[in-house]
Structure formats: C-alpha cells, structure tokens
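With one protein chain withheld, the remaining protein chains of the complex are depicted in position.
Let's look at chain A:
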Amino acid sequence: MAAPTAKVSRGWSGLALGVRIAVLRLPGLTQVRWSRYGPEYQDPQIDKEYYRKPLAQLTEEETYERELRKTQVIKAAPATKTSSVFEDPVISKFTNMMMKGGNKILARSLMTQTLEAVKRKQFEKYHAASAEEQATVERNPYTIFHQALKNCEPVIGLVPILKGGHFYQVPVPLAERRRRFLAMKWMITECREKKPRRMLMPEKLSQELLEAFCNRGPVIKRKHDMHKMAEANRALAHYRWW
C-alpha cells in the first residue's frame, strides 16, 4: 500500500535484514517514508475470538493458516490497537486526528467527553419527546458518530491538474479512505475555527455531530459546496487520465 506513493531519494543506504528491496524500481534509490518491517512480516492478529476457537472446530484451511503463522515473523502490535470489545477503528482515527503535539491523553478525554455530551443531549430529547417520537430518537453516541461522518463524506472531489501551464480543478471520484479522511478533517477544522471563545471542544463537537446526523449544519454545507464546484467544473472532466 505504501509502494505506489513511496517517496524515494538518491543515495545508497546499507541493506539490513528485512529491509524492503523489492519495492525499489531504480538501483540507488531508497525510500524516505517507509516501514522498518520487510515484506515477509505479517500483521498481528488482535481479535480474541480467533484464538478462542477450540482446535477441534477449525476447518482445514484455518488449521493450515495457523500452522503457517507459527513459522512466520509477525510485526509488533501498536499500543493503540487493543483487544477491547469497545474498540472502534473510526473513533481511534478521529482521536488521532484531533491530537495535537502527541497529547493522546487529552485527545482521548475530549473524545469521551464528546460522546458523553451527545448521549446526554439525546437523553434529554428523549425524555422531552412524546411516546411516538421516542422510538425515533437515537441515543447511541456511536451510531450517531458513524452516521454523521458518513453523511459528511463527499462523493466526488476536485484535484488540481497541470495542463498548458495552468492548474485546473478537475472533478475526480475519491477513494474510500480519502472520503473518510475529508469528512473527519472538515469536522475537526470546523469545530476548531468556528467555535465561540469560551465554548469547550466537546460541546461544540457534539453540536456539530448531532447536526450532521440530521443532514444539516456547516460540515454538510461544505460537502454540498464541494459537490457544486465539481458539478460546475464538469467540462474539465476530460483532463483526468485515470
């Protein structure tokens, strides 16, 4: 996954065991942003259920896979990936994006306070609503978070392409991870910049998440602006060659 976007630099660095050689296309070029693990290293299996399956119940492929893993070298699991049942990769990614200067403790506490704020607001709404409306009020902060980010994801994006000495904004379909990244980035920037001076981040974030969940609010508006720009520039779509 790092191969097509790998940055390479000139010069020869000493080859150590496990260093990626196969990726380099030109001799004398080494990657600047790379992983210290070679291609033979496997990702760690963090899921507890995988190990809890009794050996008698495994199929042939699974037994083969287990025997194979015993011979392979495995990367160390990062400290942020736990085998907790409550872990959520989207929440972890969002927390990492909110983090400033490596202060993960602060970022995580802001995230948990945001989820609590969302929950409390929804509970208030639930108690204030009538019996029929109570079924429609969503109280799970995790579903609200996921749905809000999904609503903020743009479908199509703009990419600057150089043609004839000028940069043109060309509409381009975005990859799944780019869309997720843009949604989270817009959410965080919106909350940081347009926040009133004395308001705390969890309160503002919870407000924005609830609005995005209902498909209104400034982040949704930014997504729509992006779509409109792409629609306006659709004549330039031919500039895309991939």
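Some points to look at:
What we mean here is this: contacts are C-beta pairs under 8 Å (C-beta built on N, C-alpha and C of every residue); 3 or more make two chains touch, one makes a residue touch a chain; residues count from 1.
Basically, contacts and distances are computed from a predicted model.
The subunit not displayed here is recorded in UniProt as "Small ribosomal subunit protein mS29", chosen from "DNA replication licensing factor MCM4", "Proteasome 20S subunit alpha 8", "Protein transport protein SEC24" or "Small ribosomal subunit protein mS29". Only one residue from A:Tyr51, A:Tyr64, A:Phe123 or A:Phe167 touches the chain missing from this view: A:Phe123. Checked against the hidden chain, the listed residues A:Arg66, A:Lys93 or A:Arg139 yield one contact partner: A:Arg139.
Touching the chain that is not shown, out of A:Thr112, A:Gln169 or A:Asn233: A:Thr112 (per the contact rule at the top). Within chain A, the residues in touch with the undisplayed chain are 84-86, 112-113, 115-116, 119-120, 123-124, 127, 139-142.
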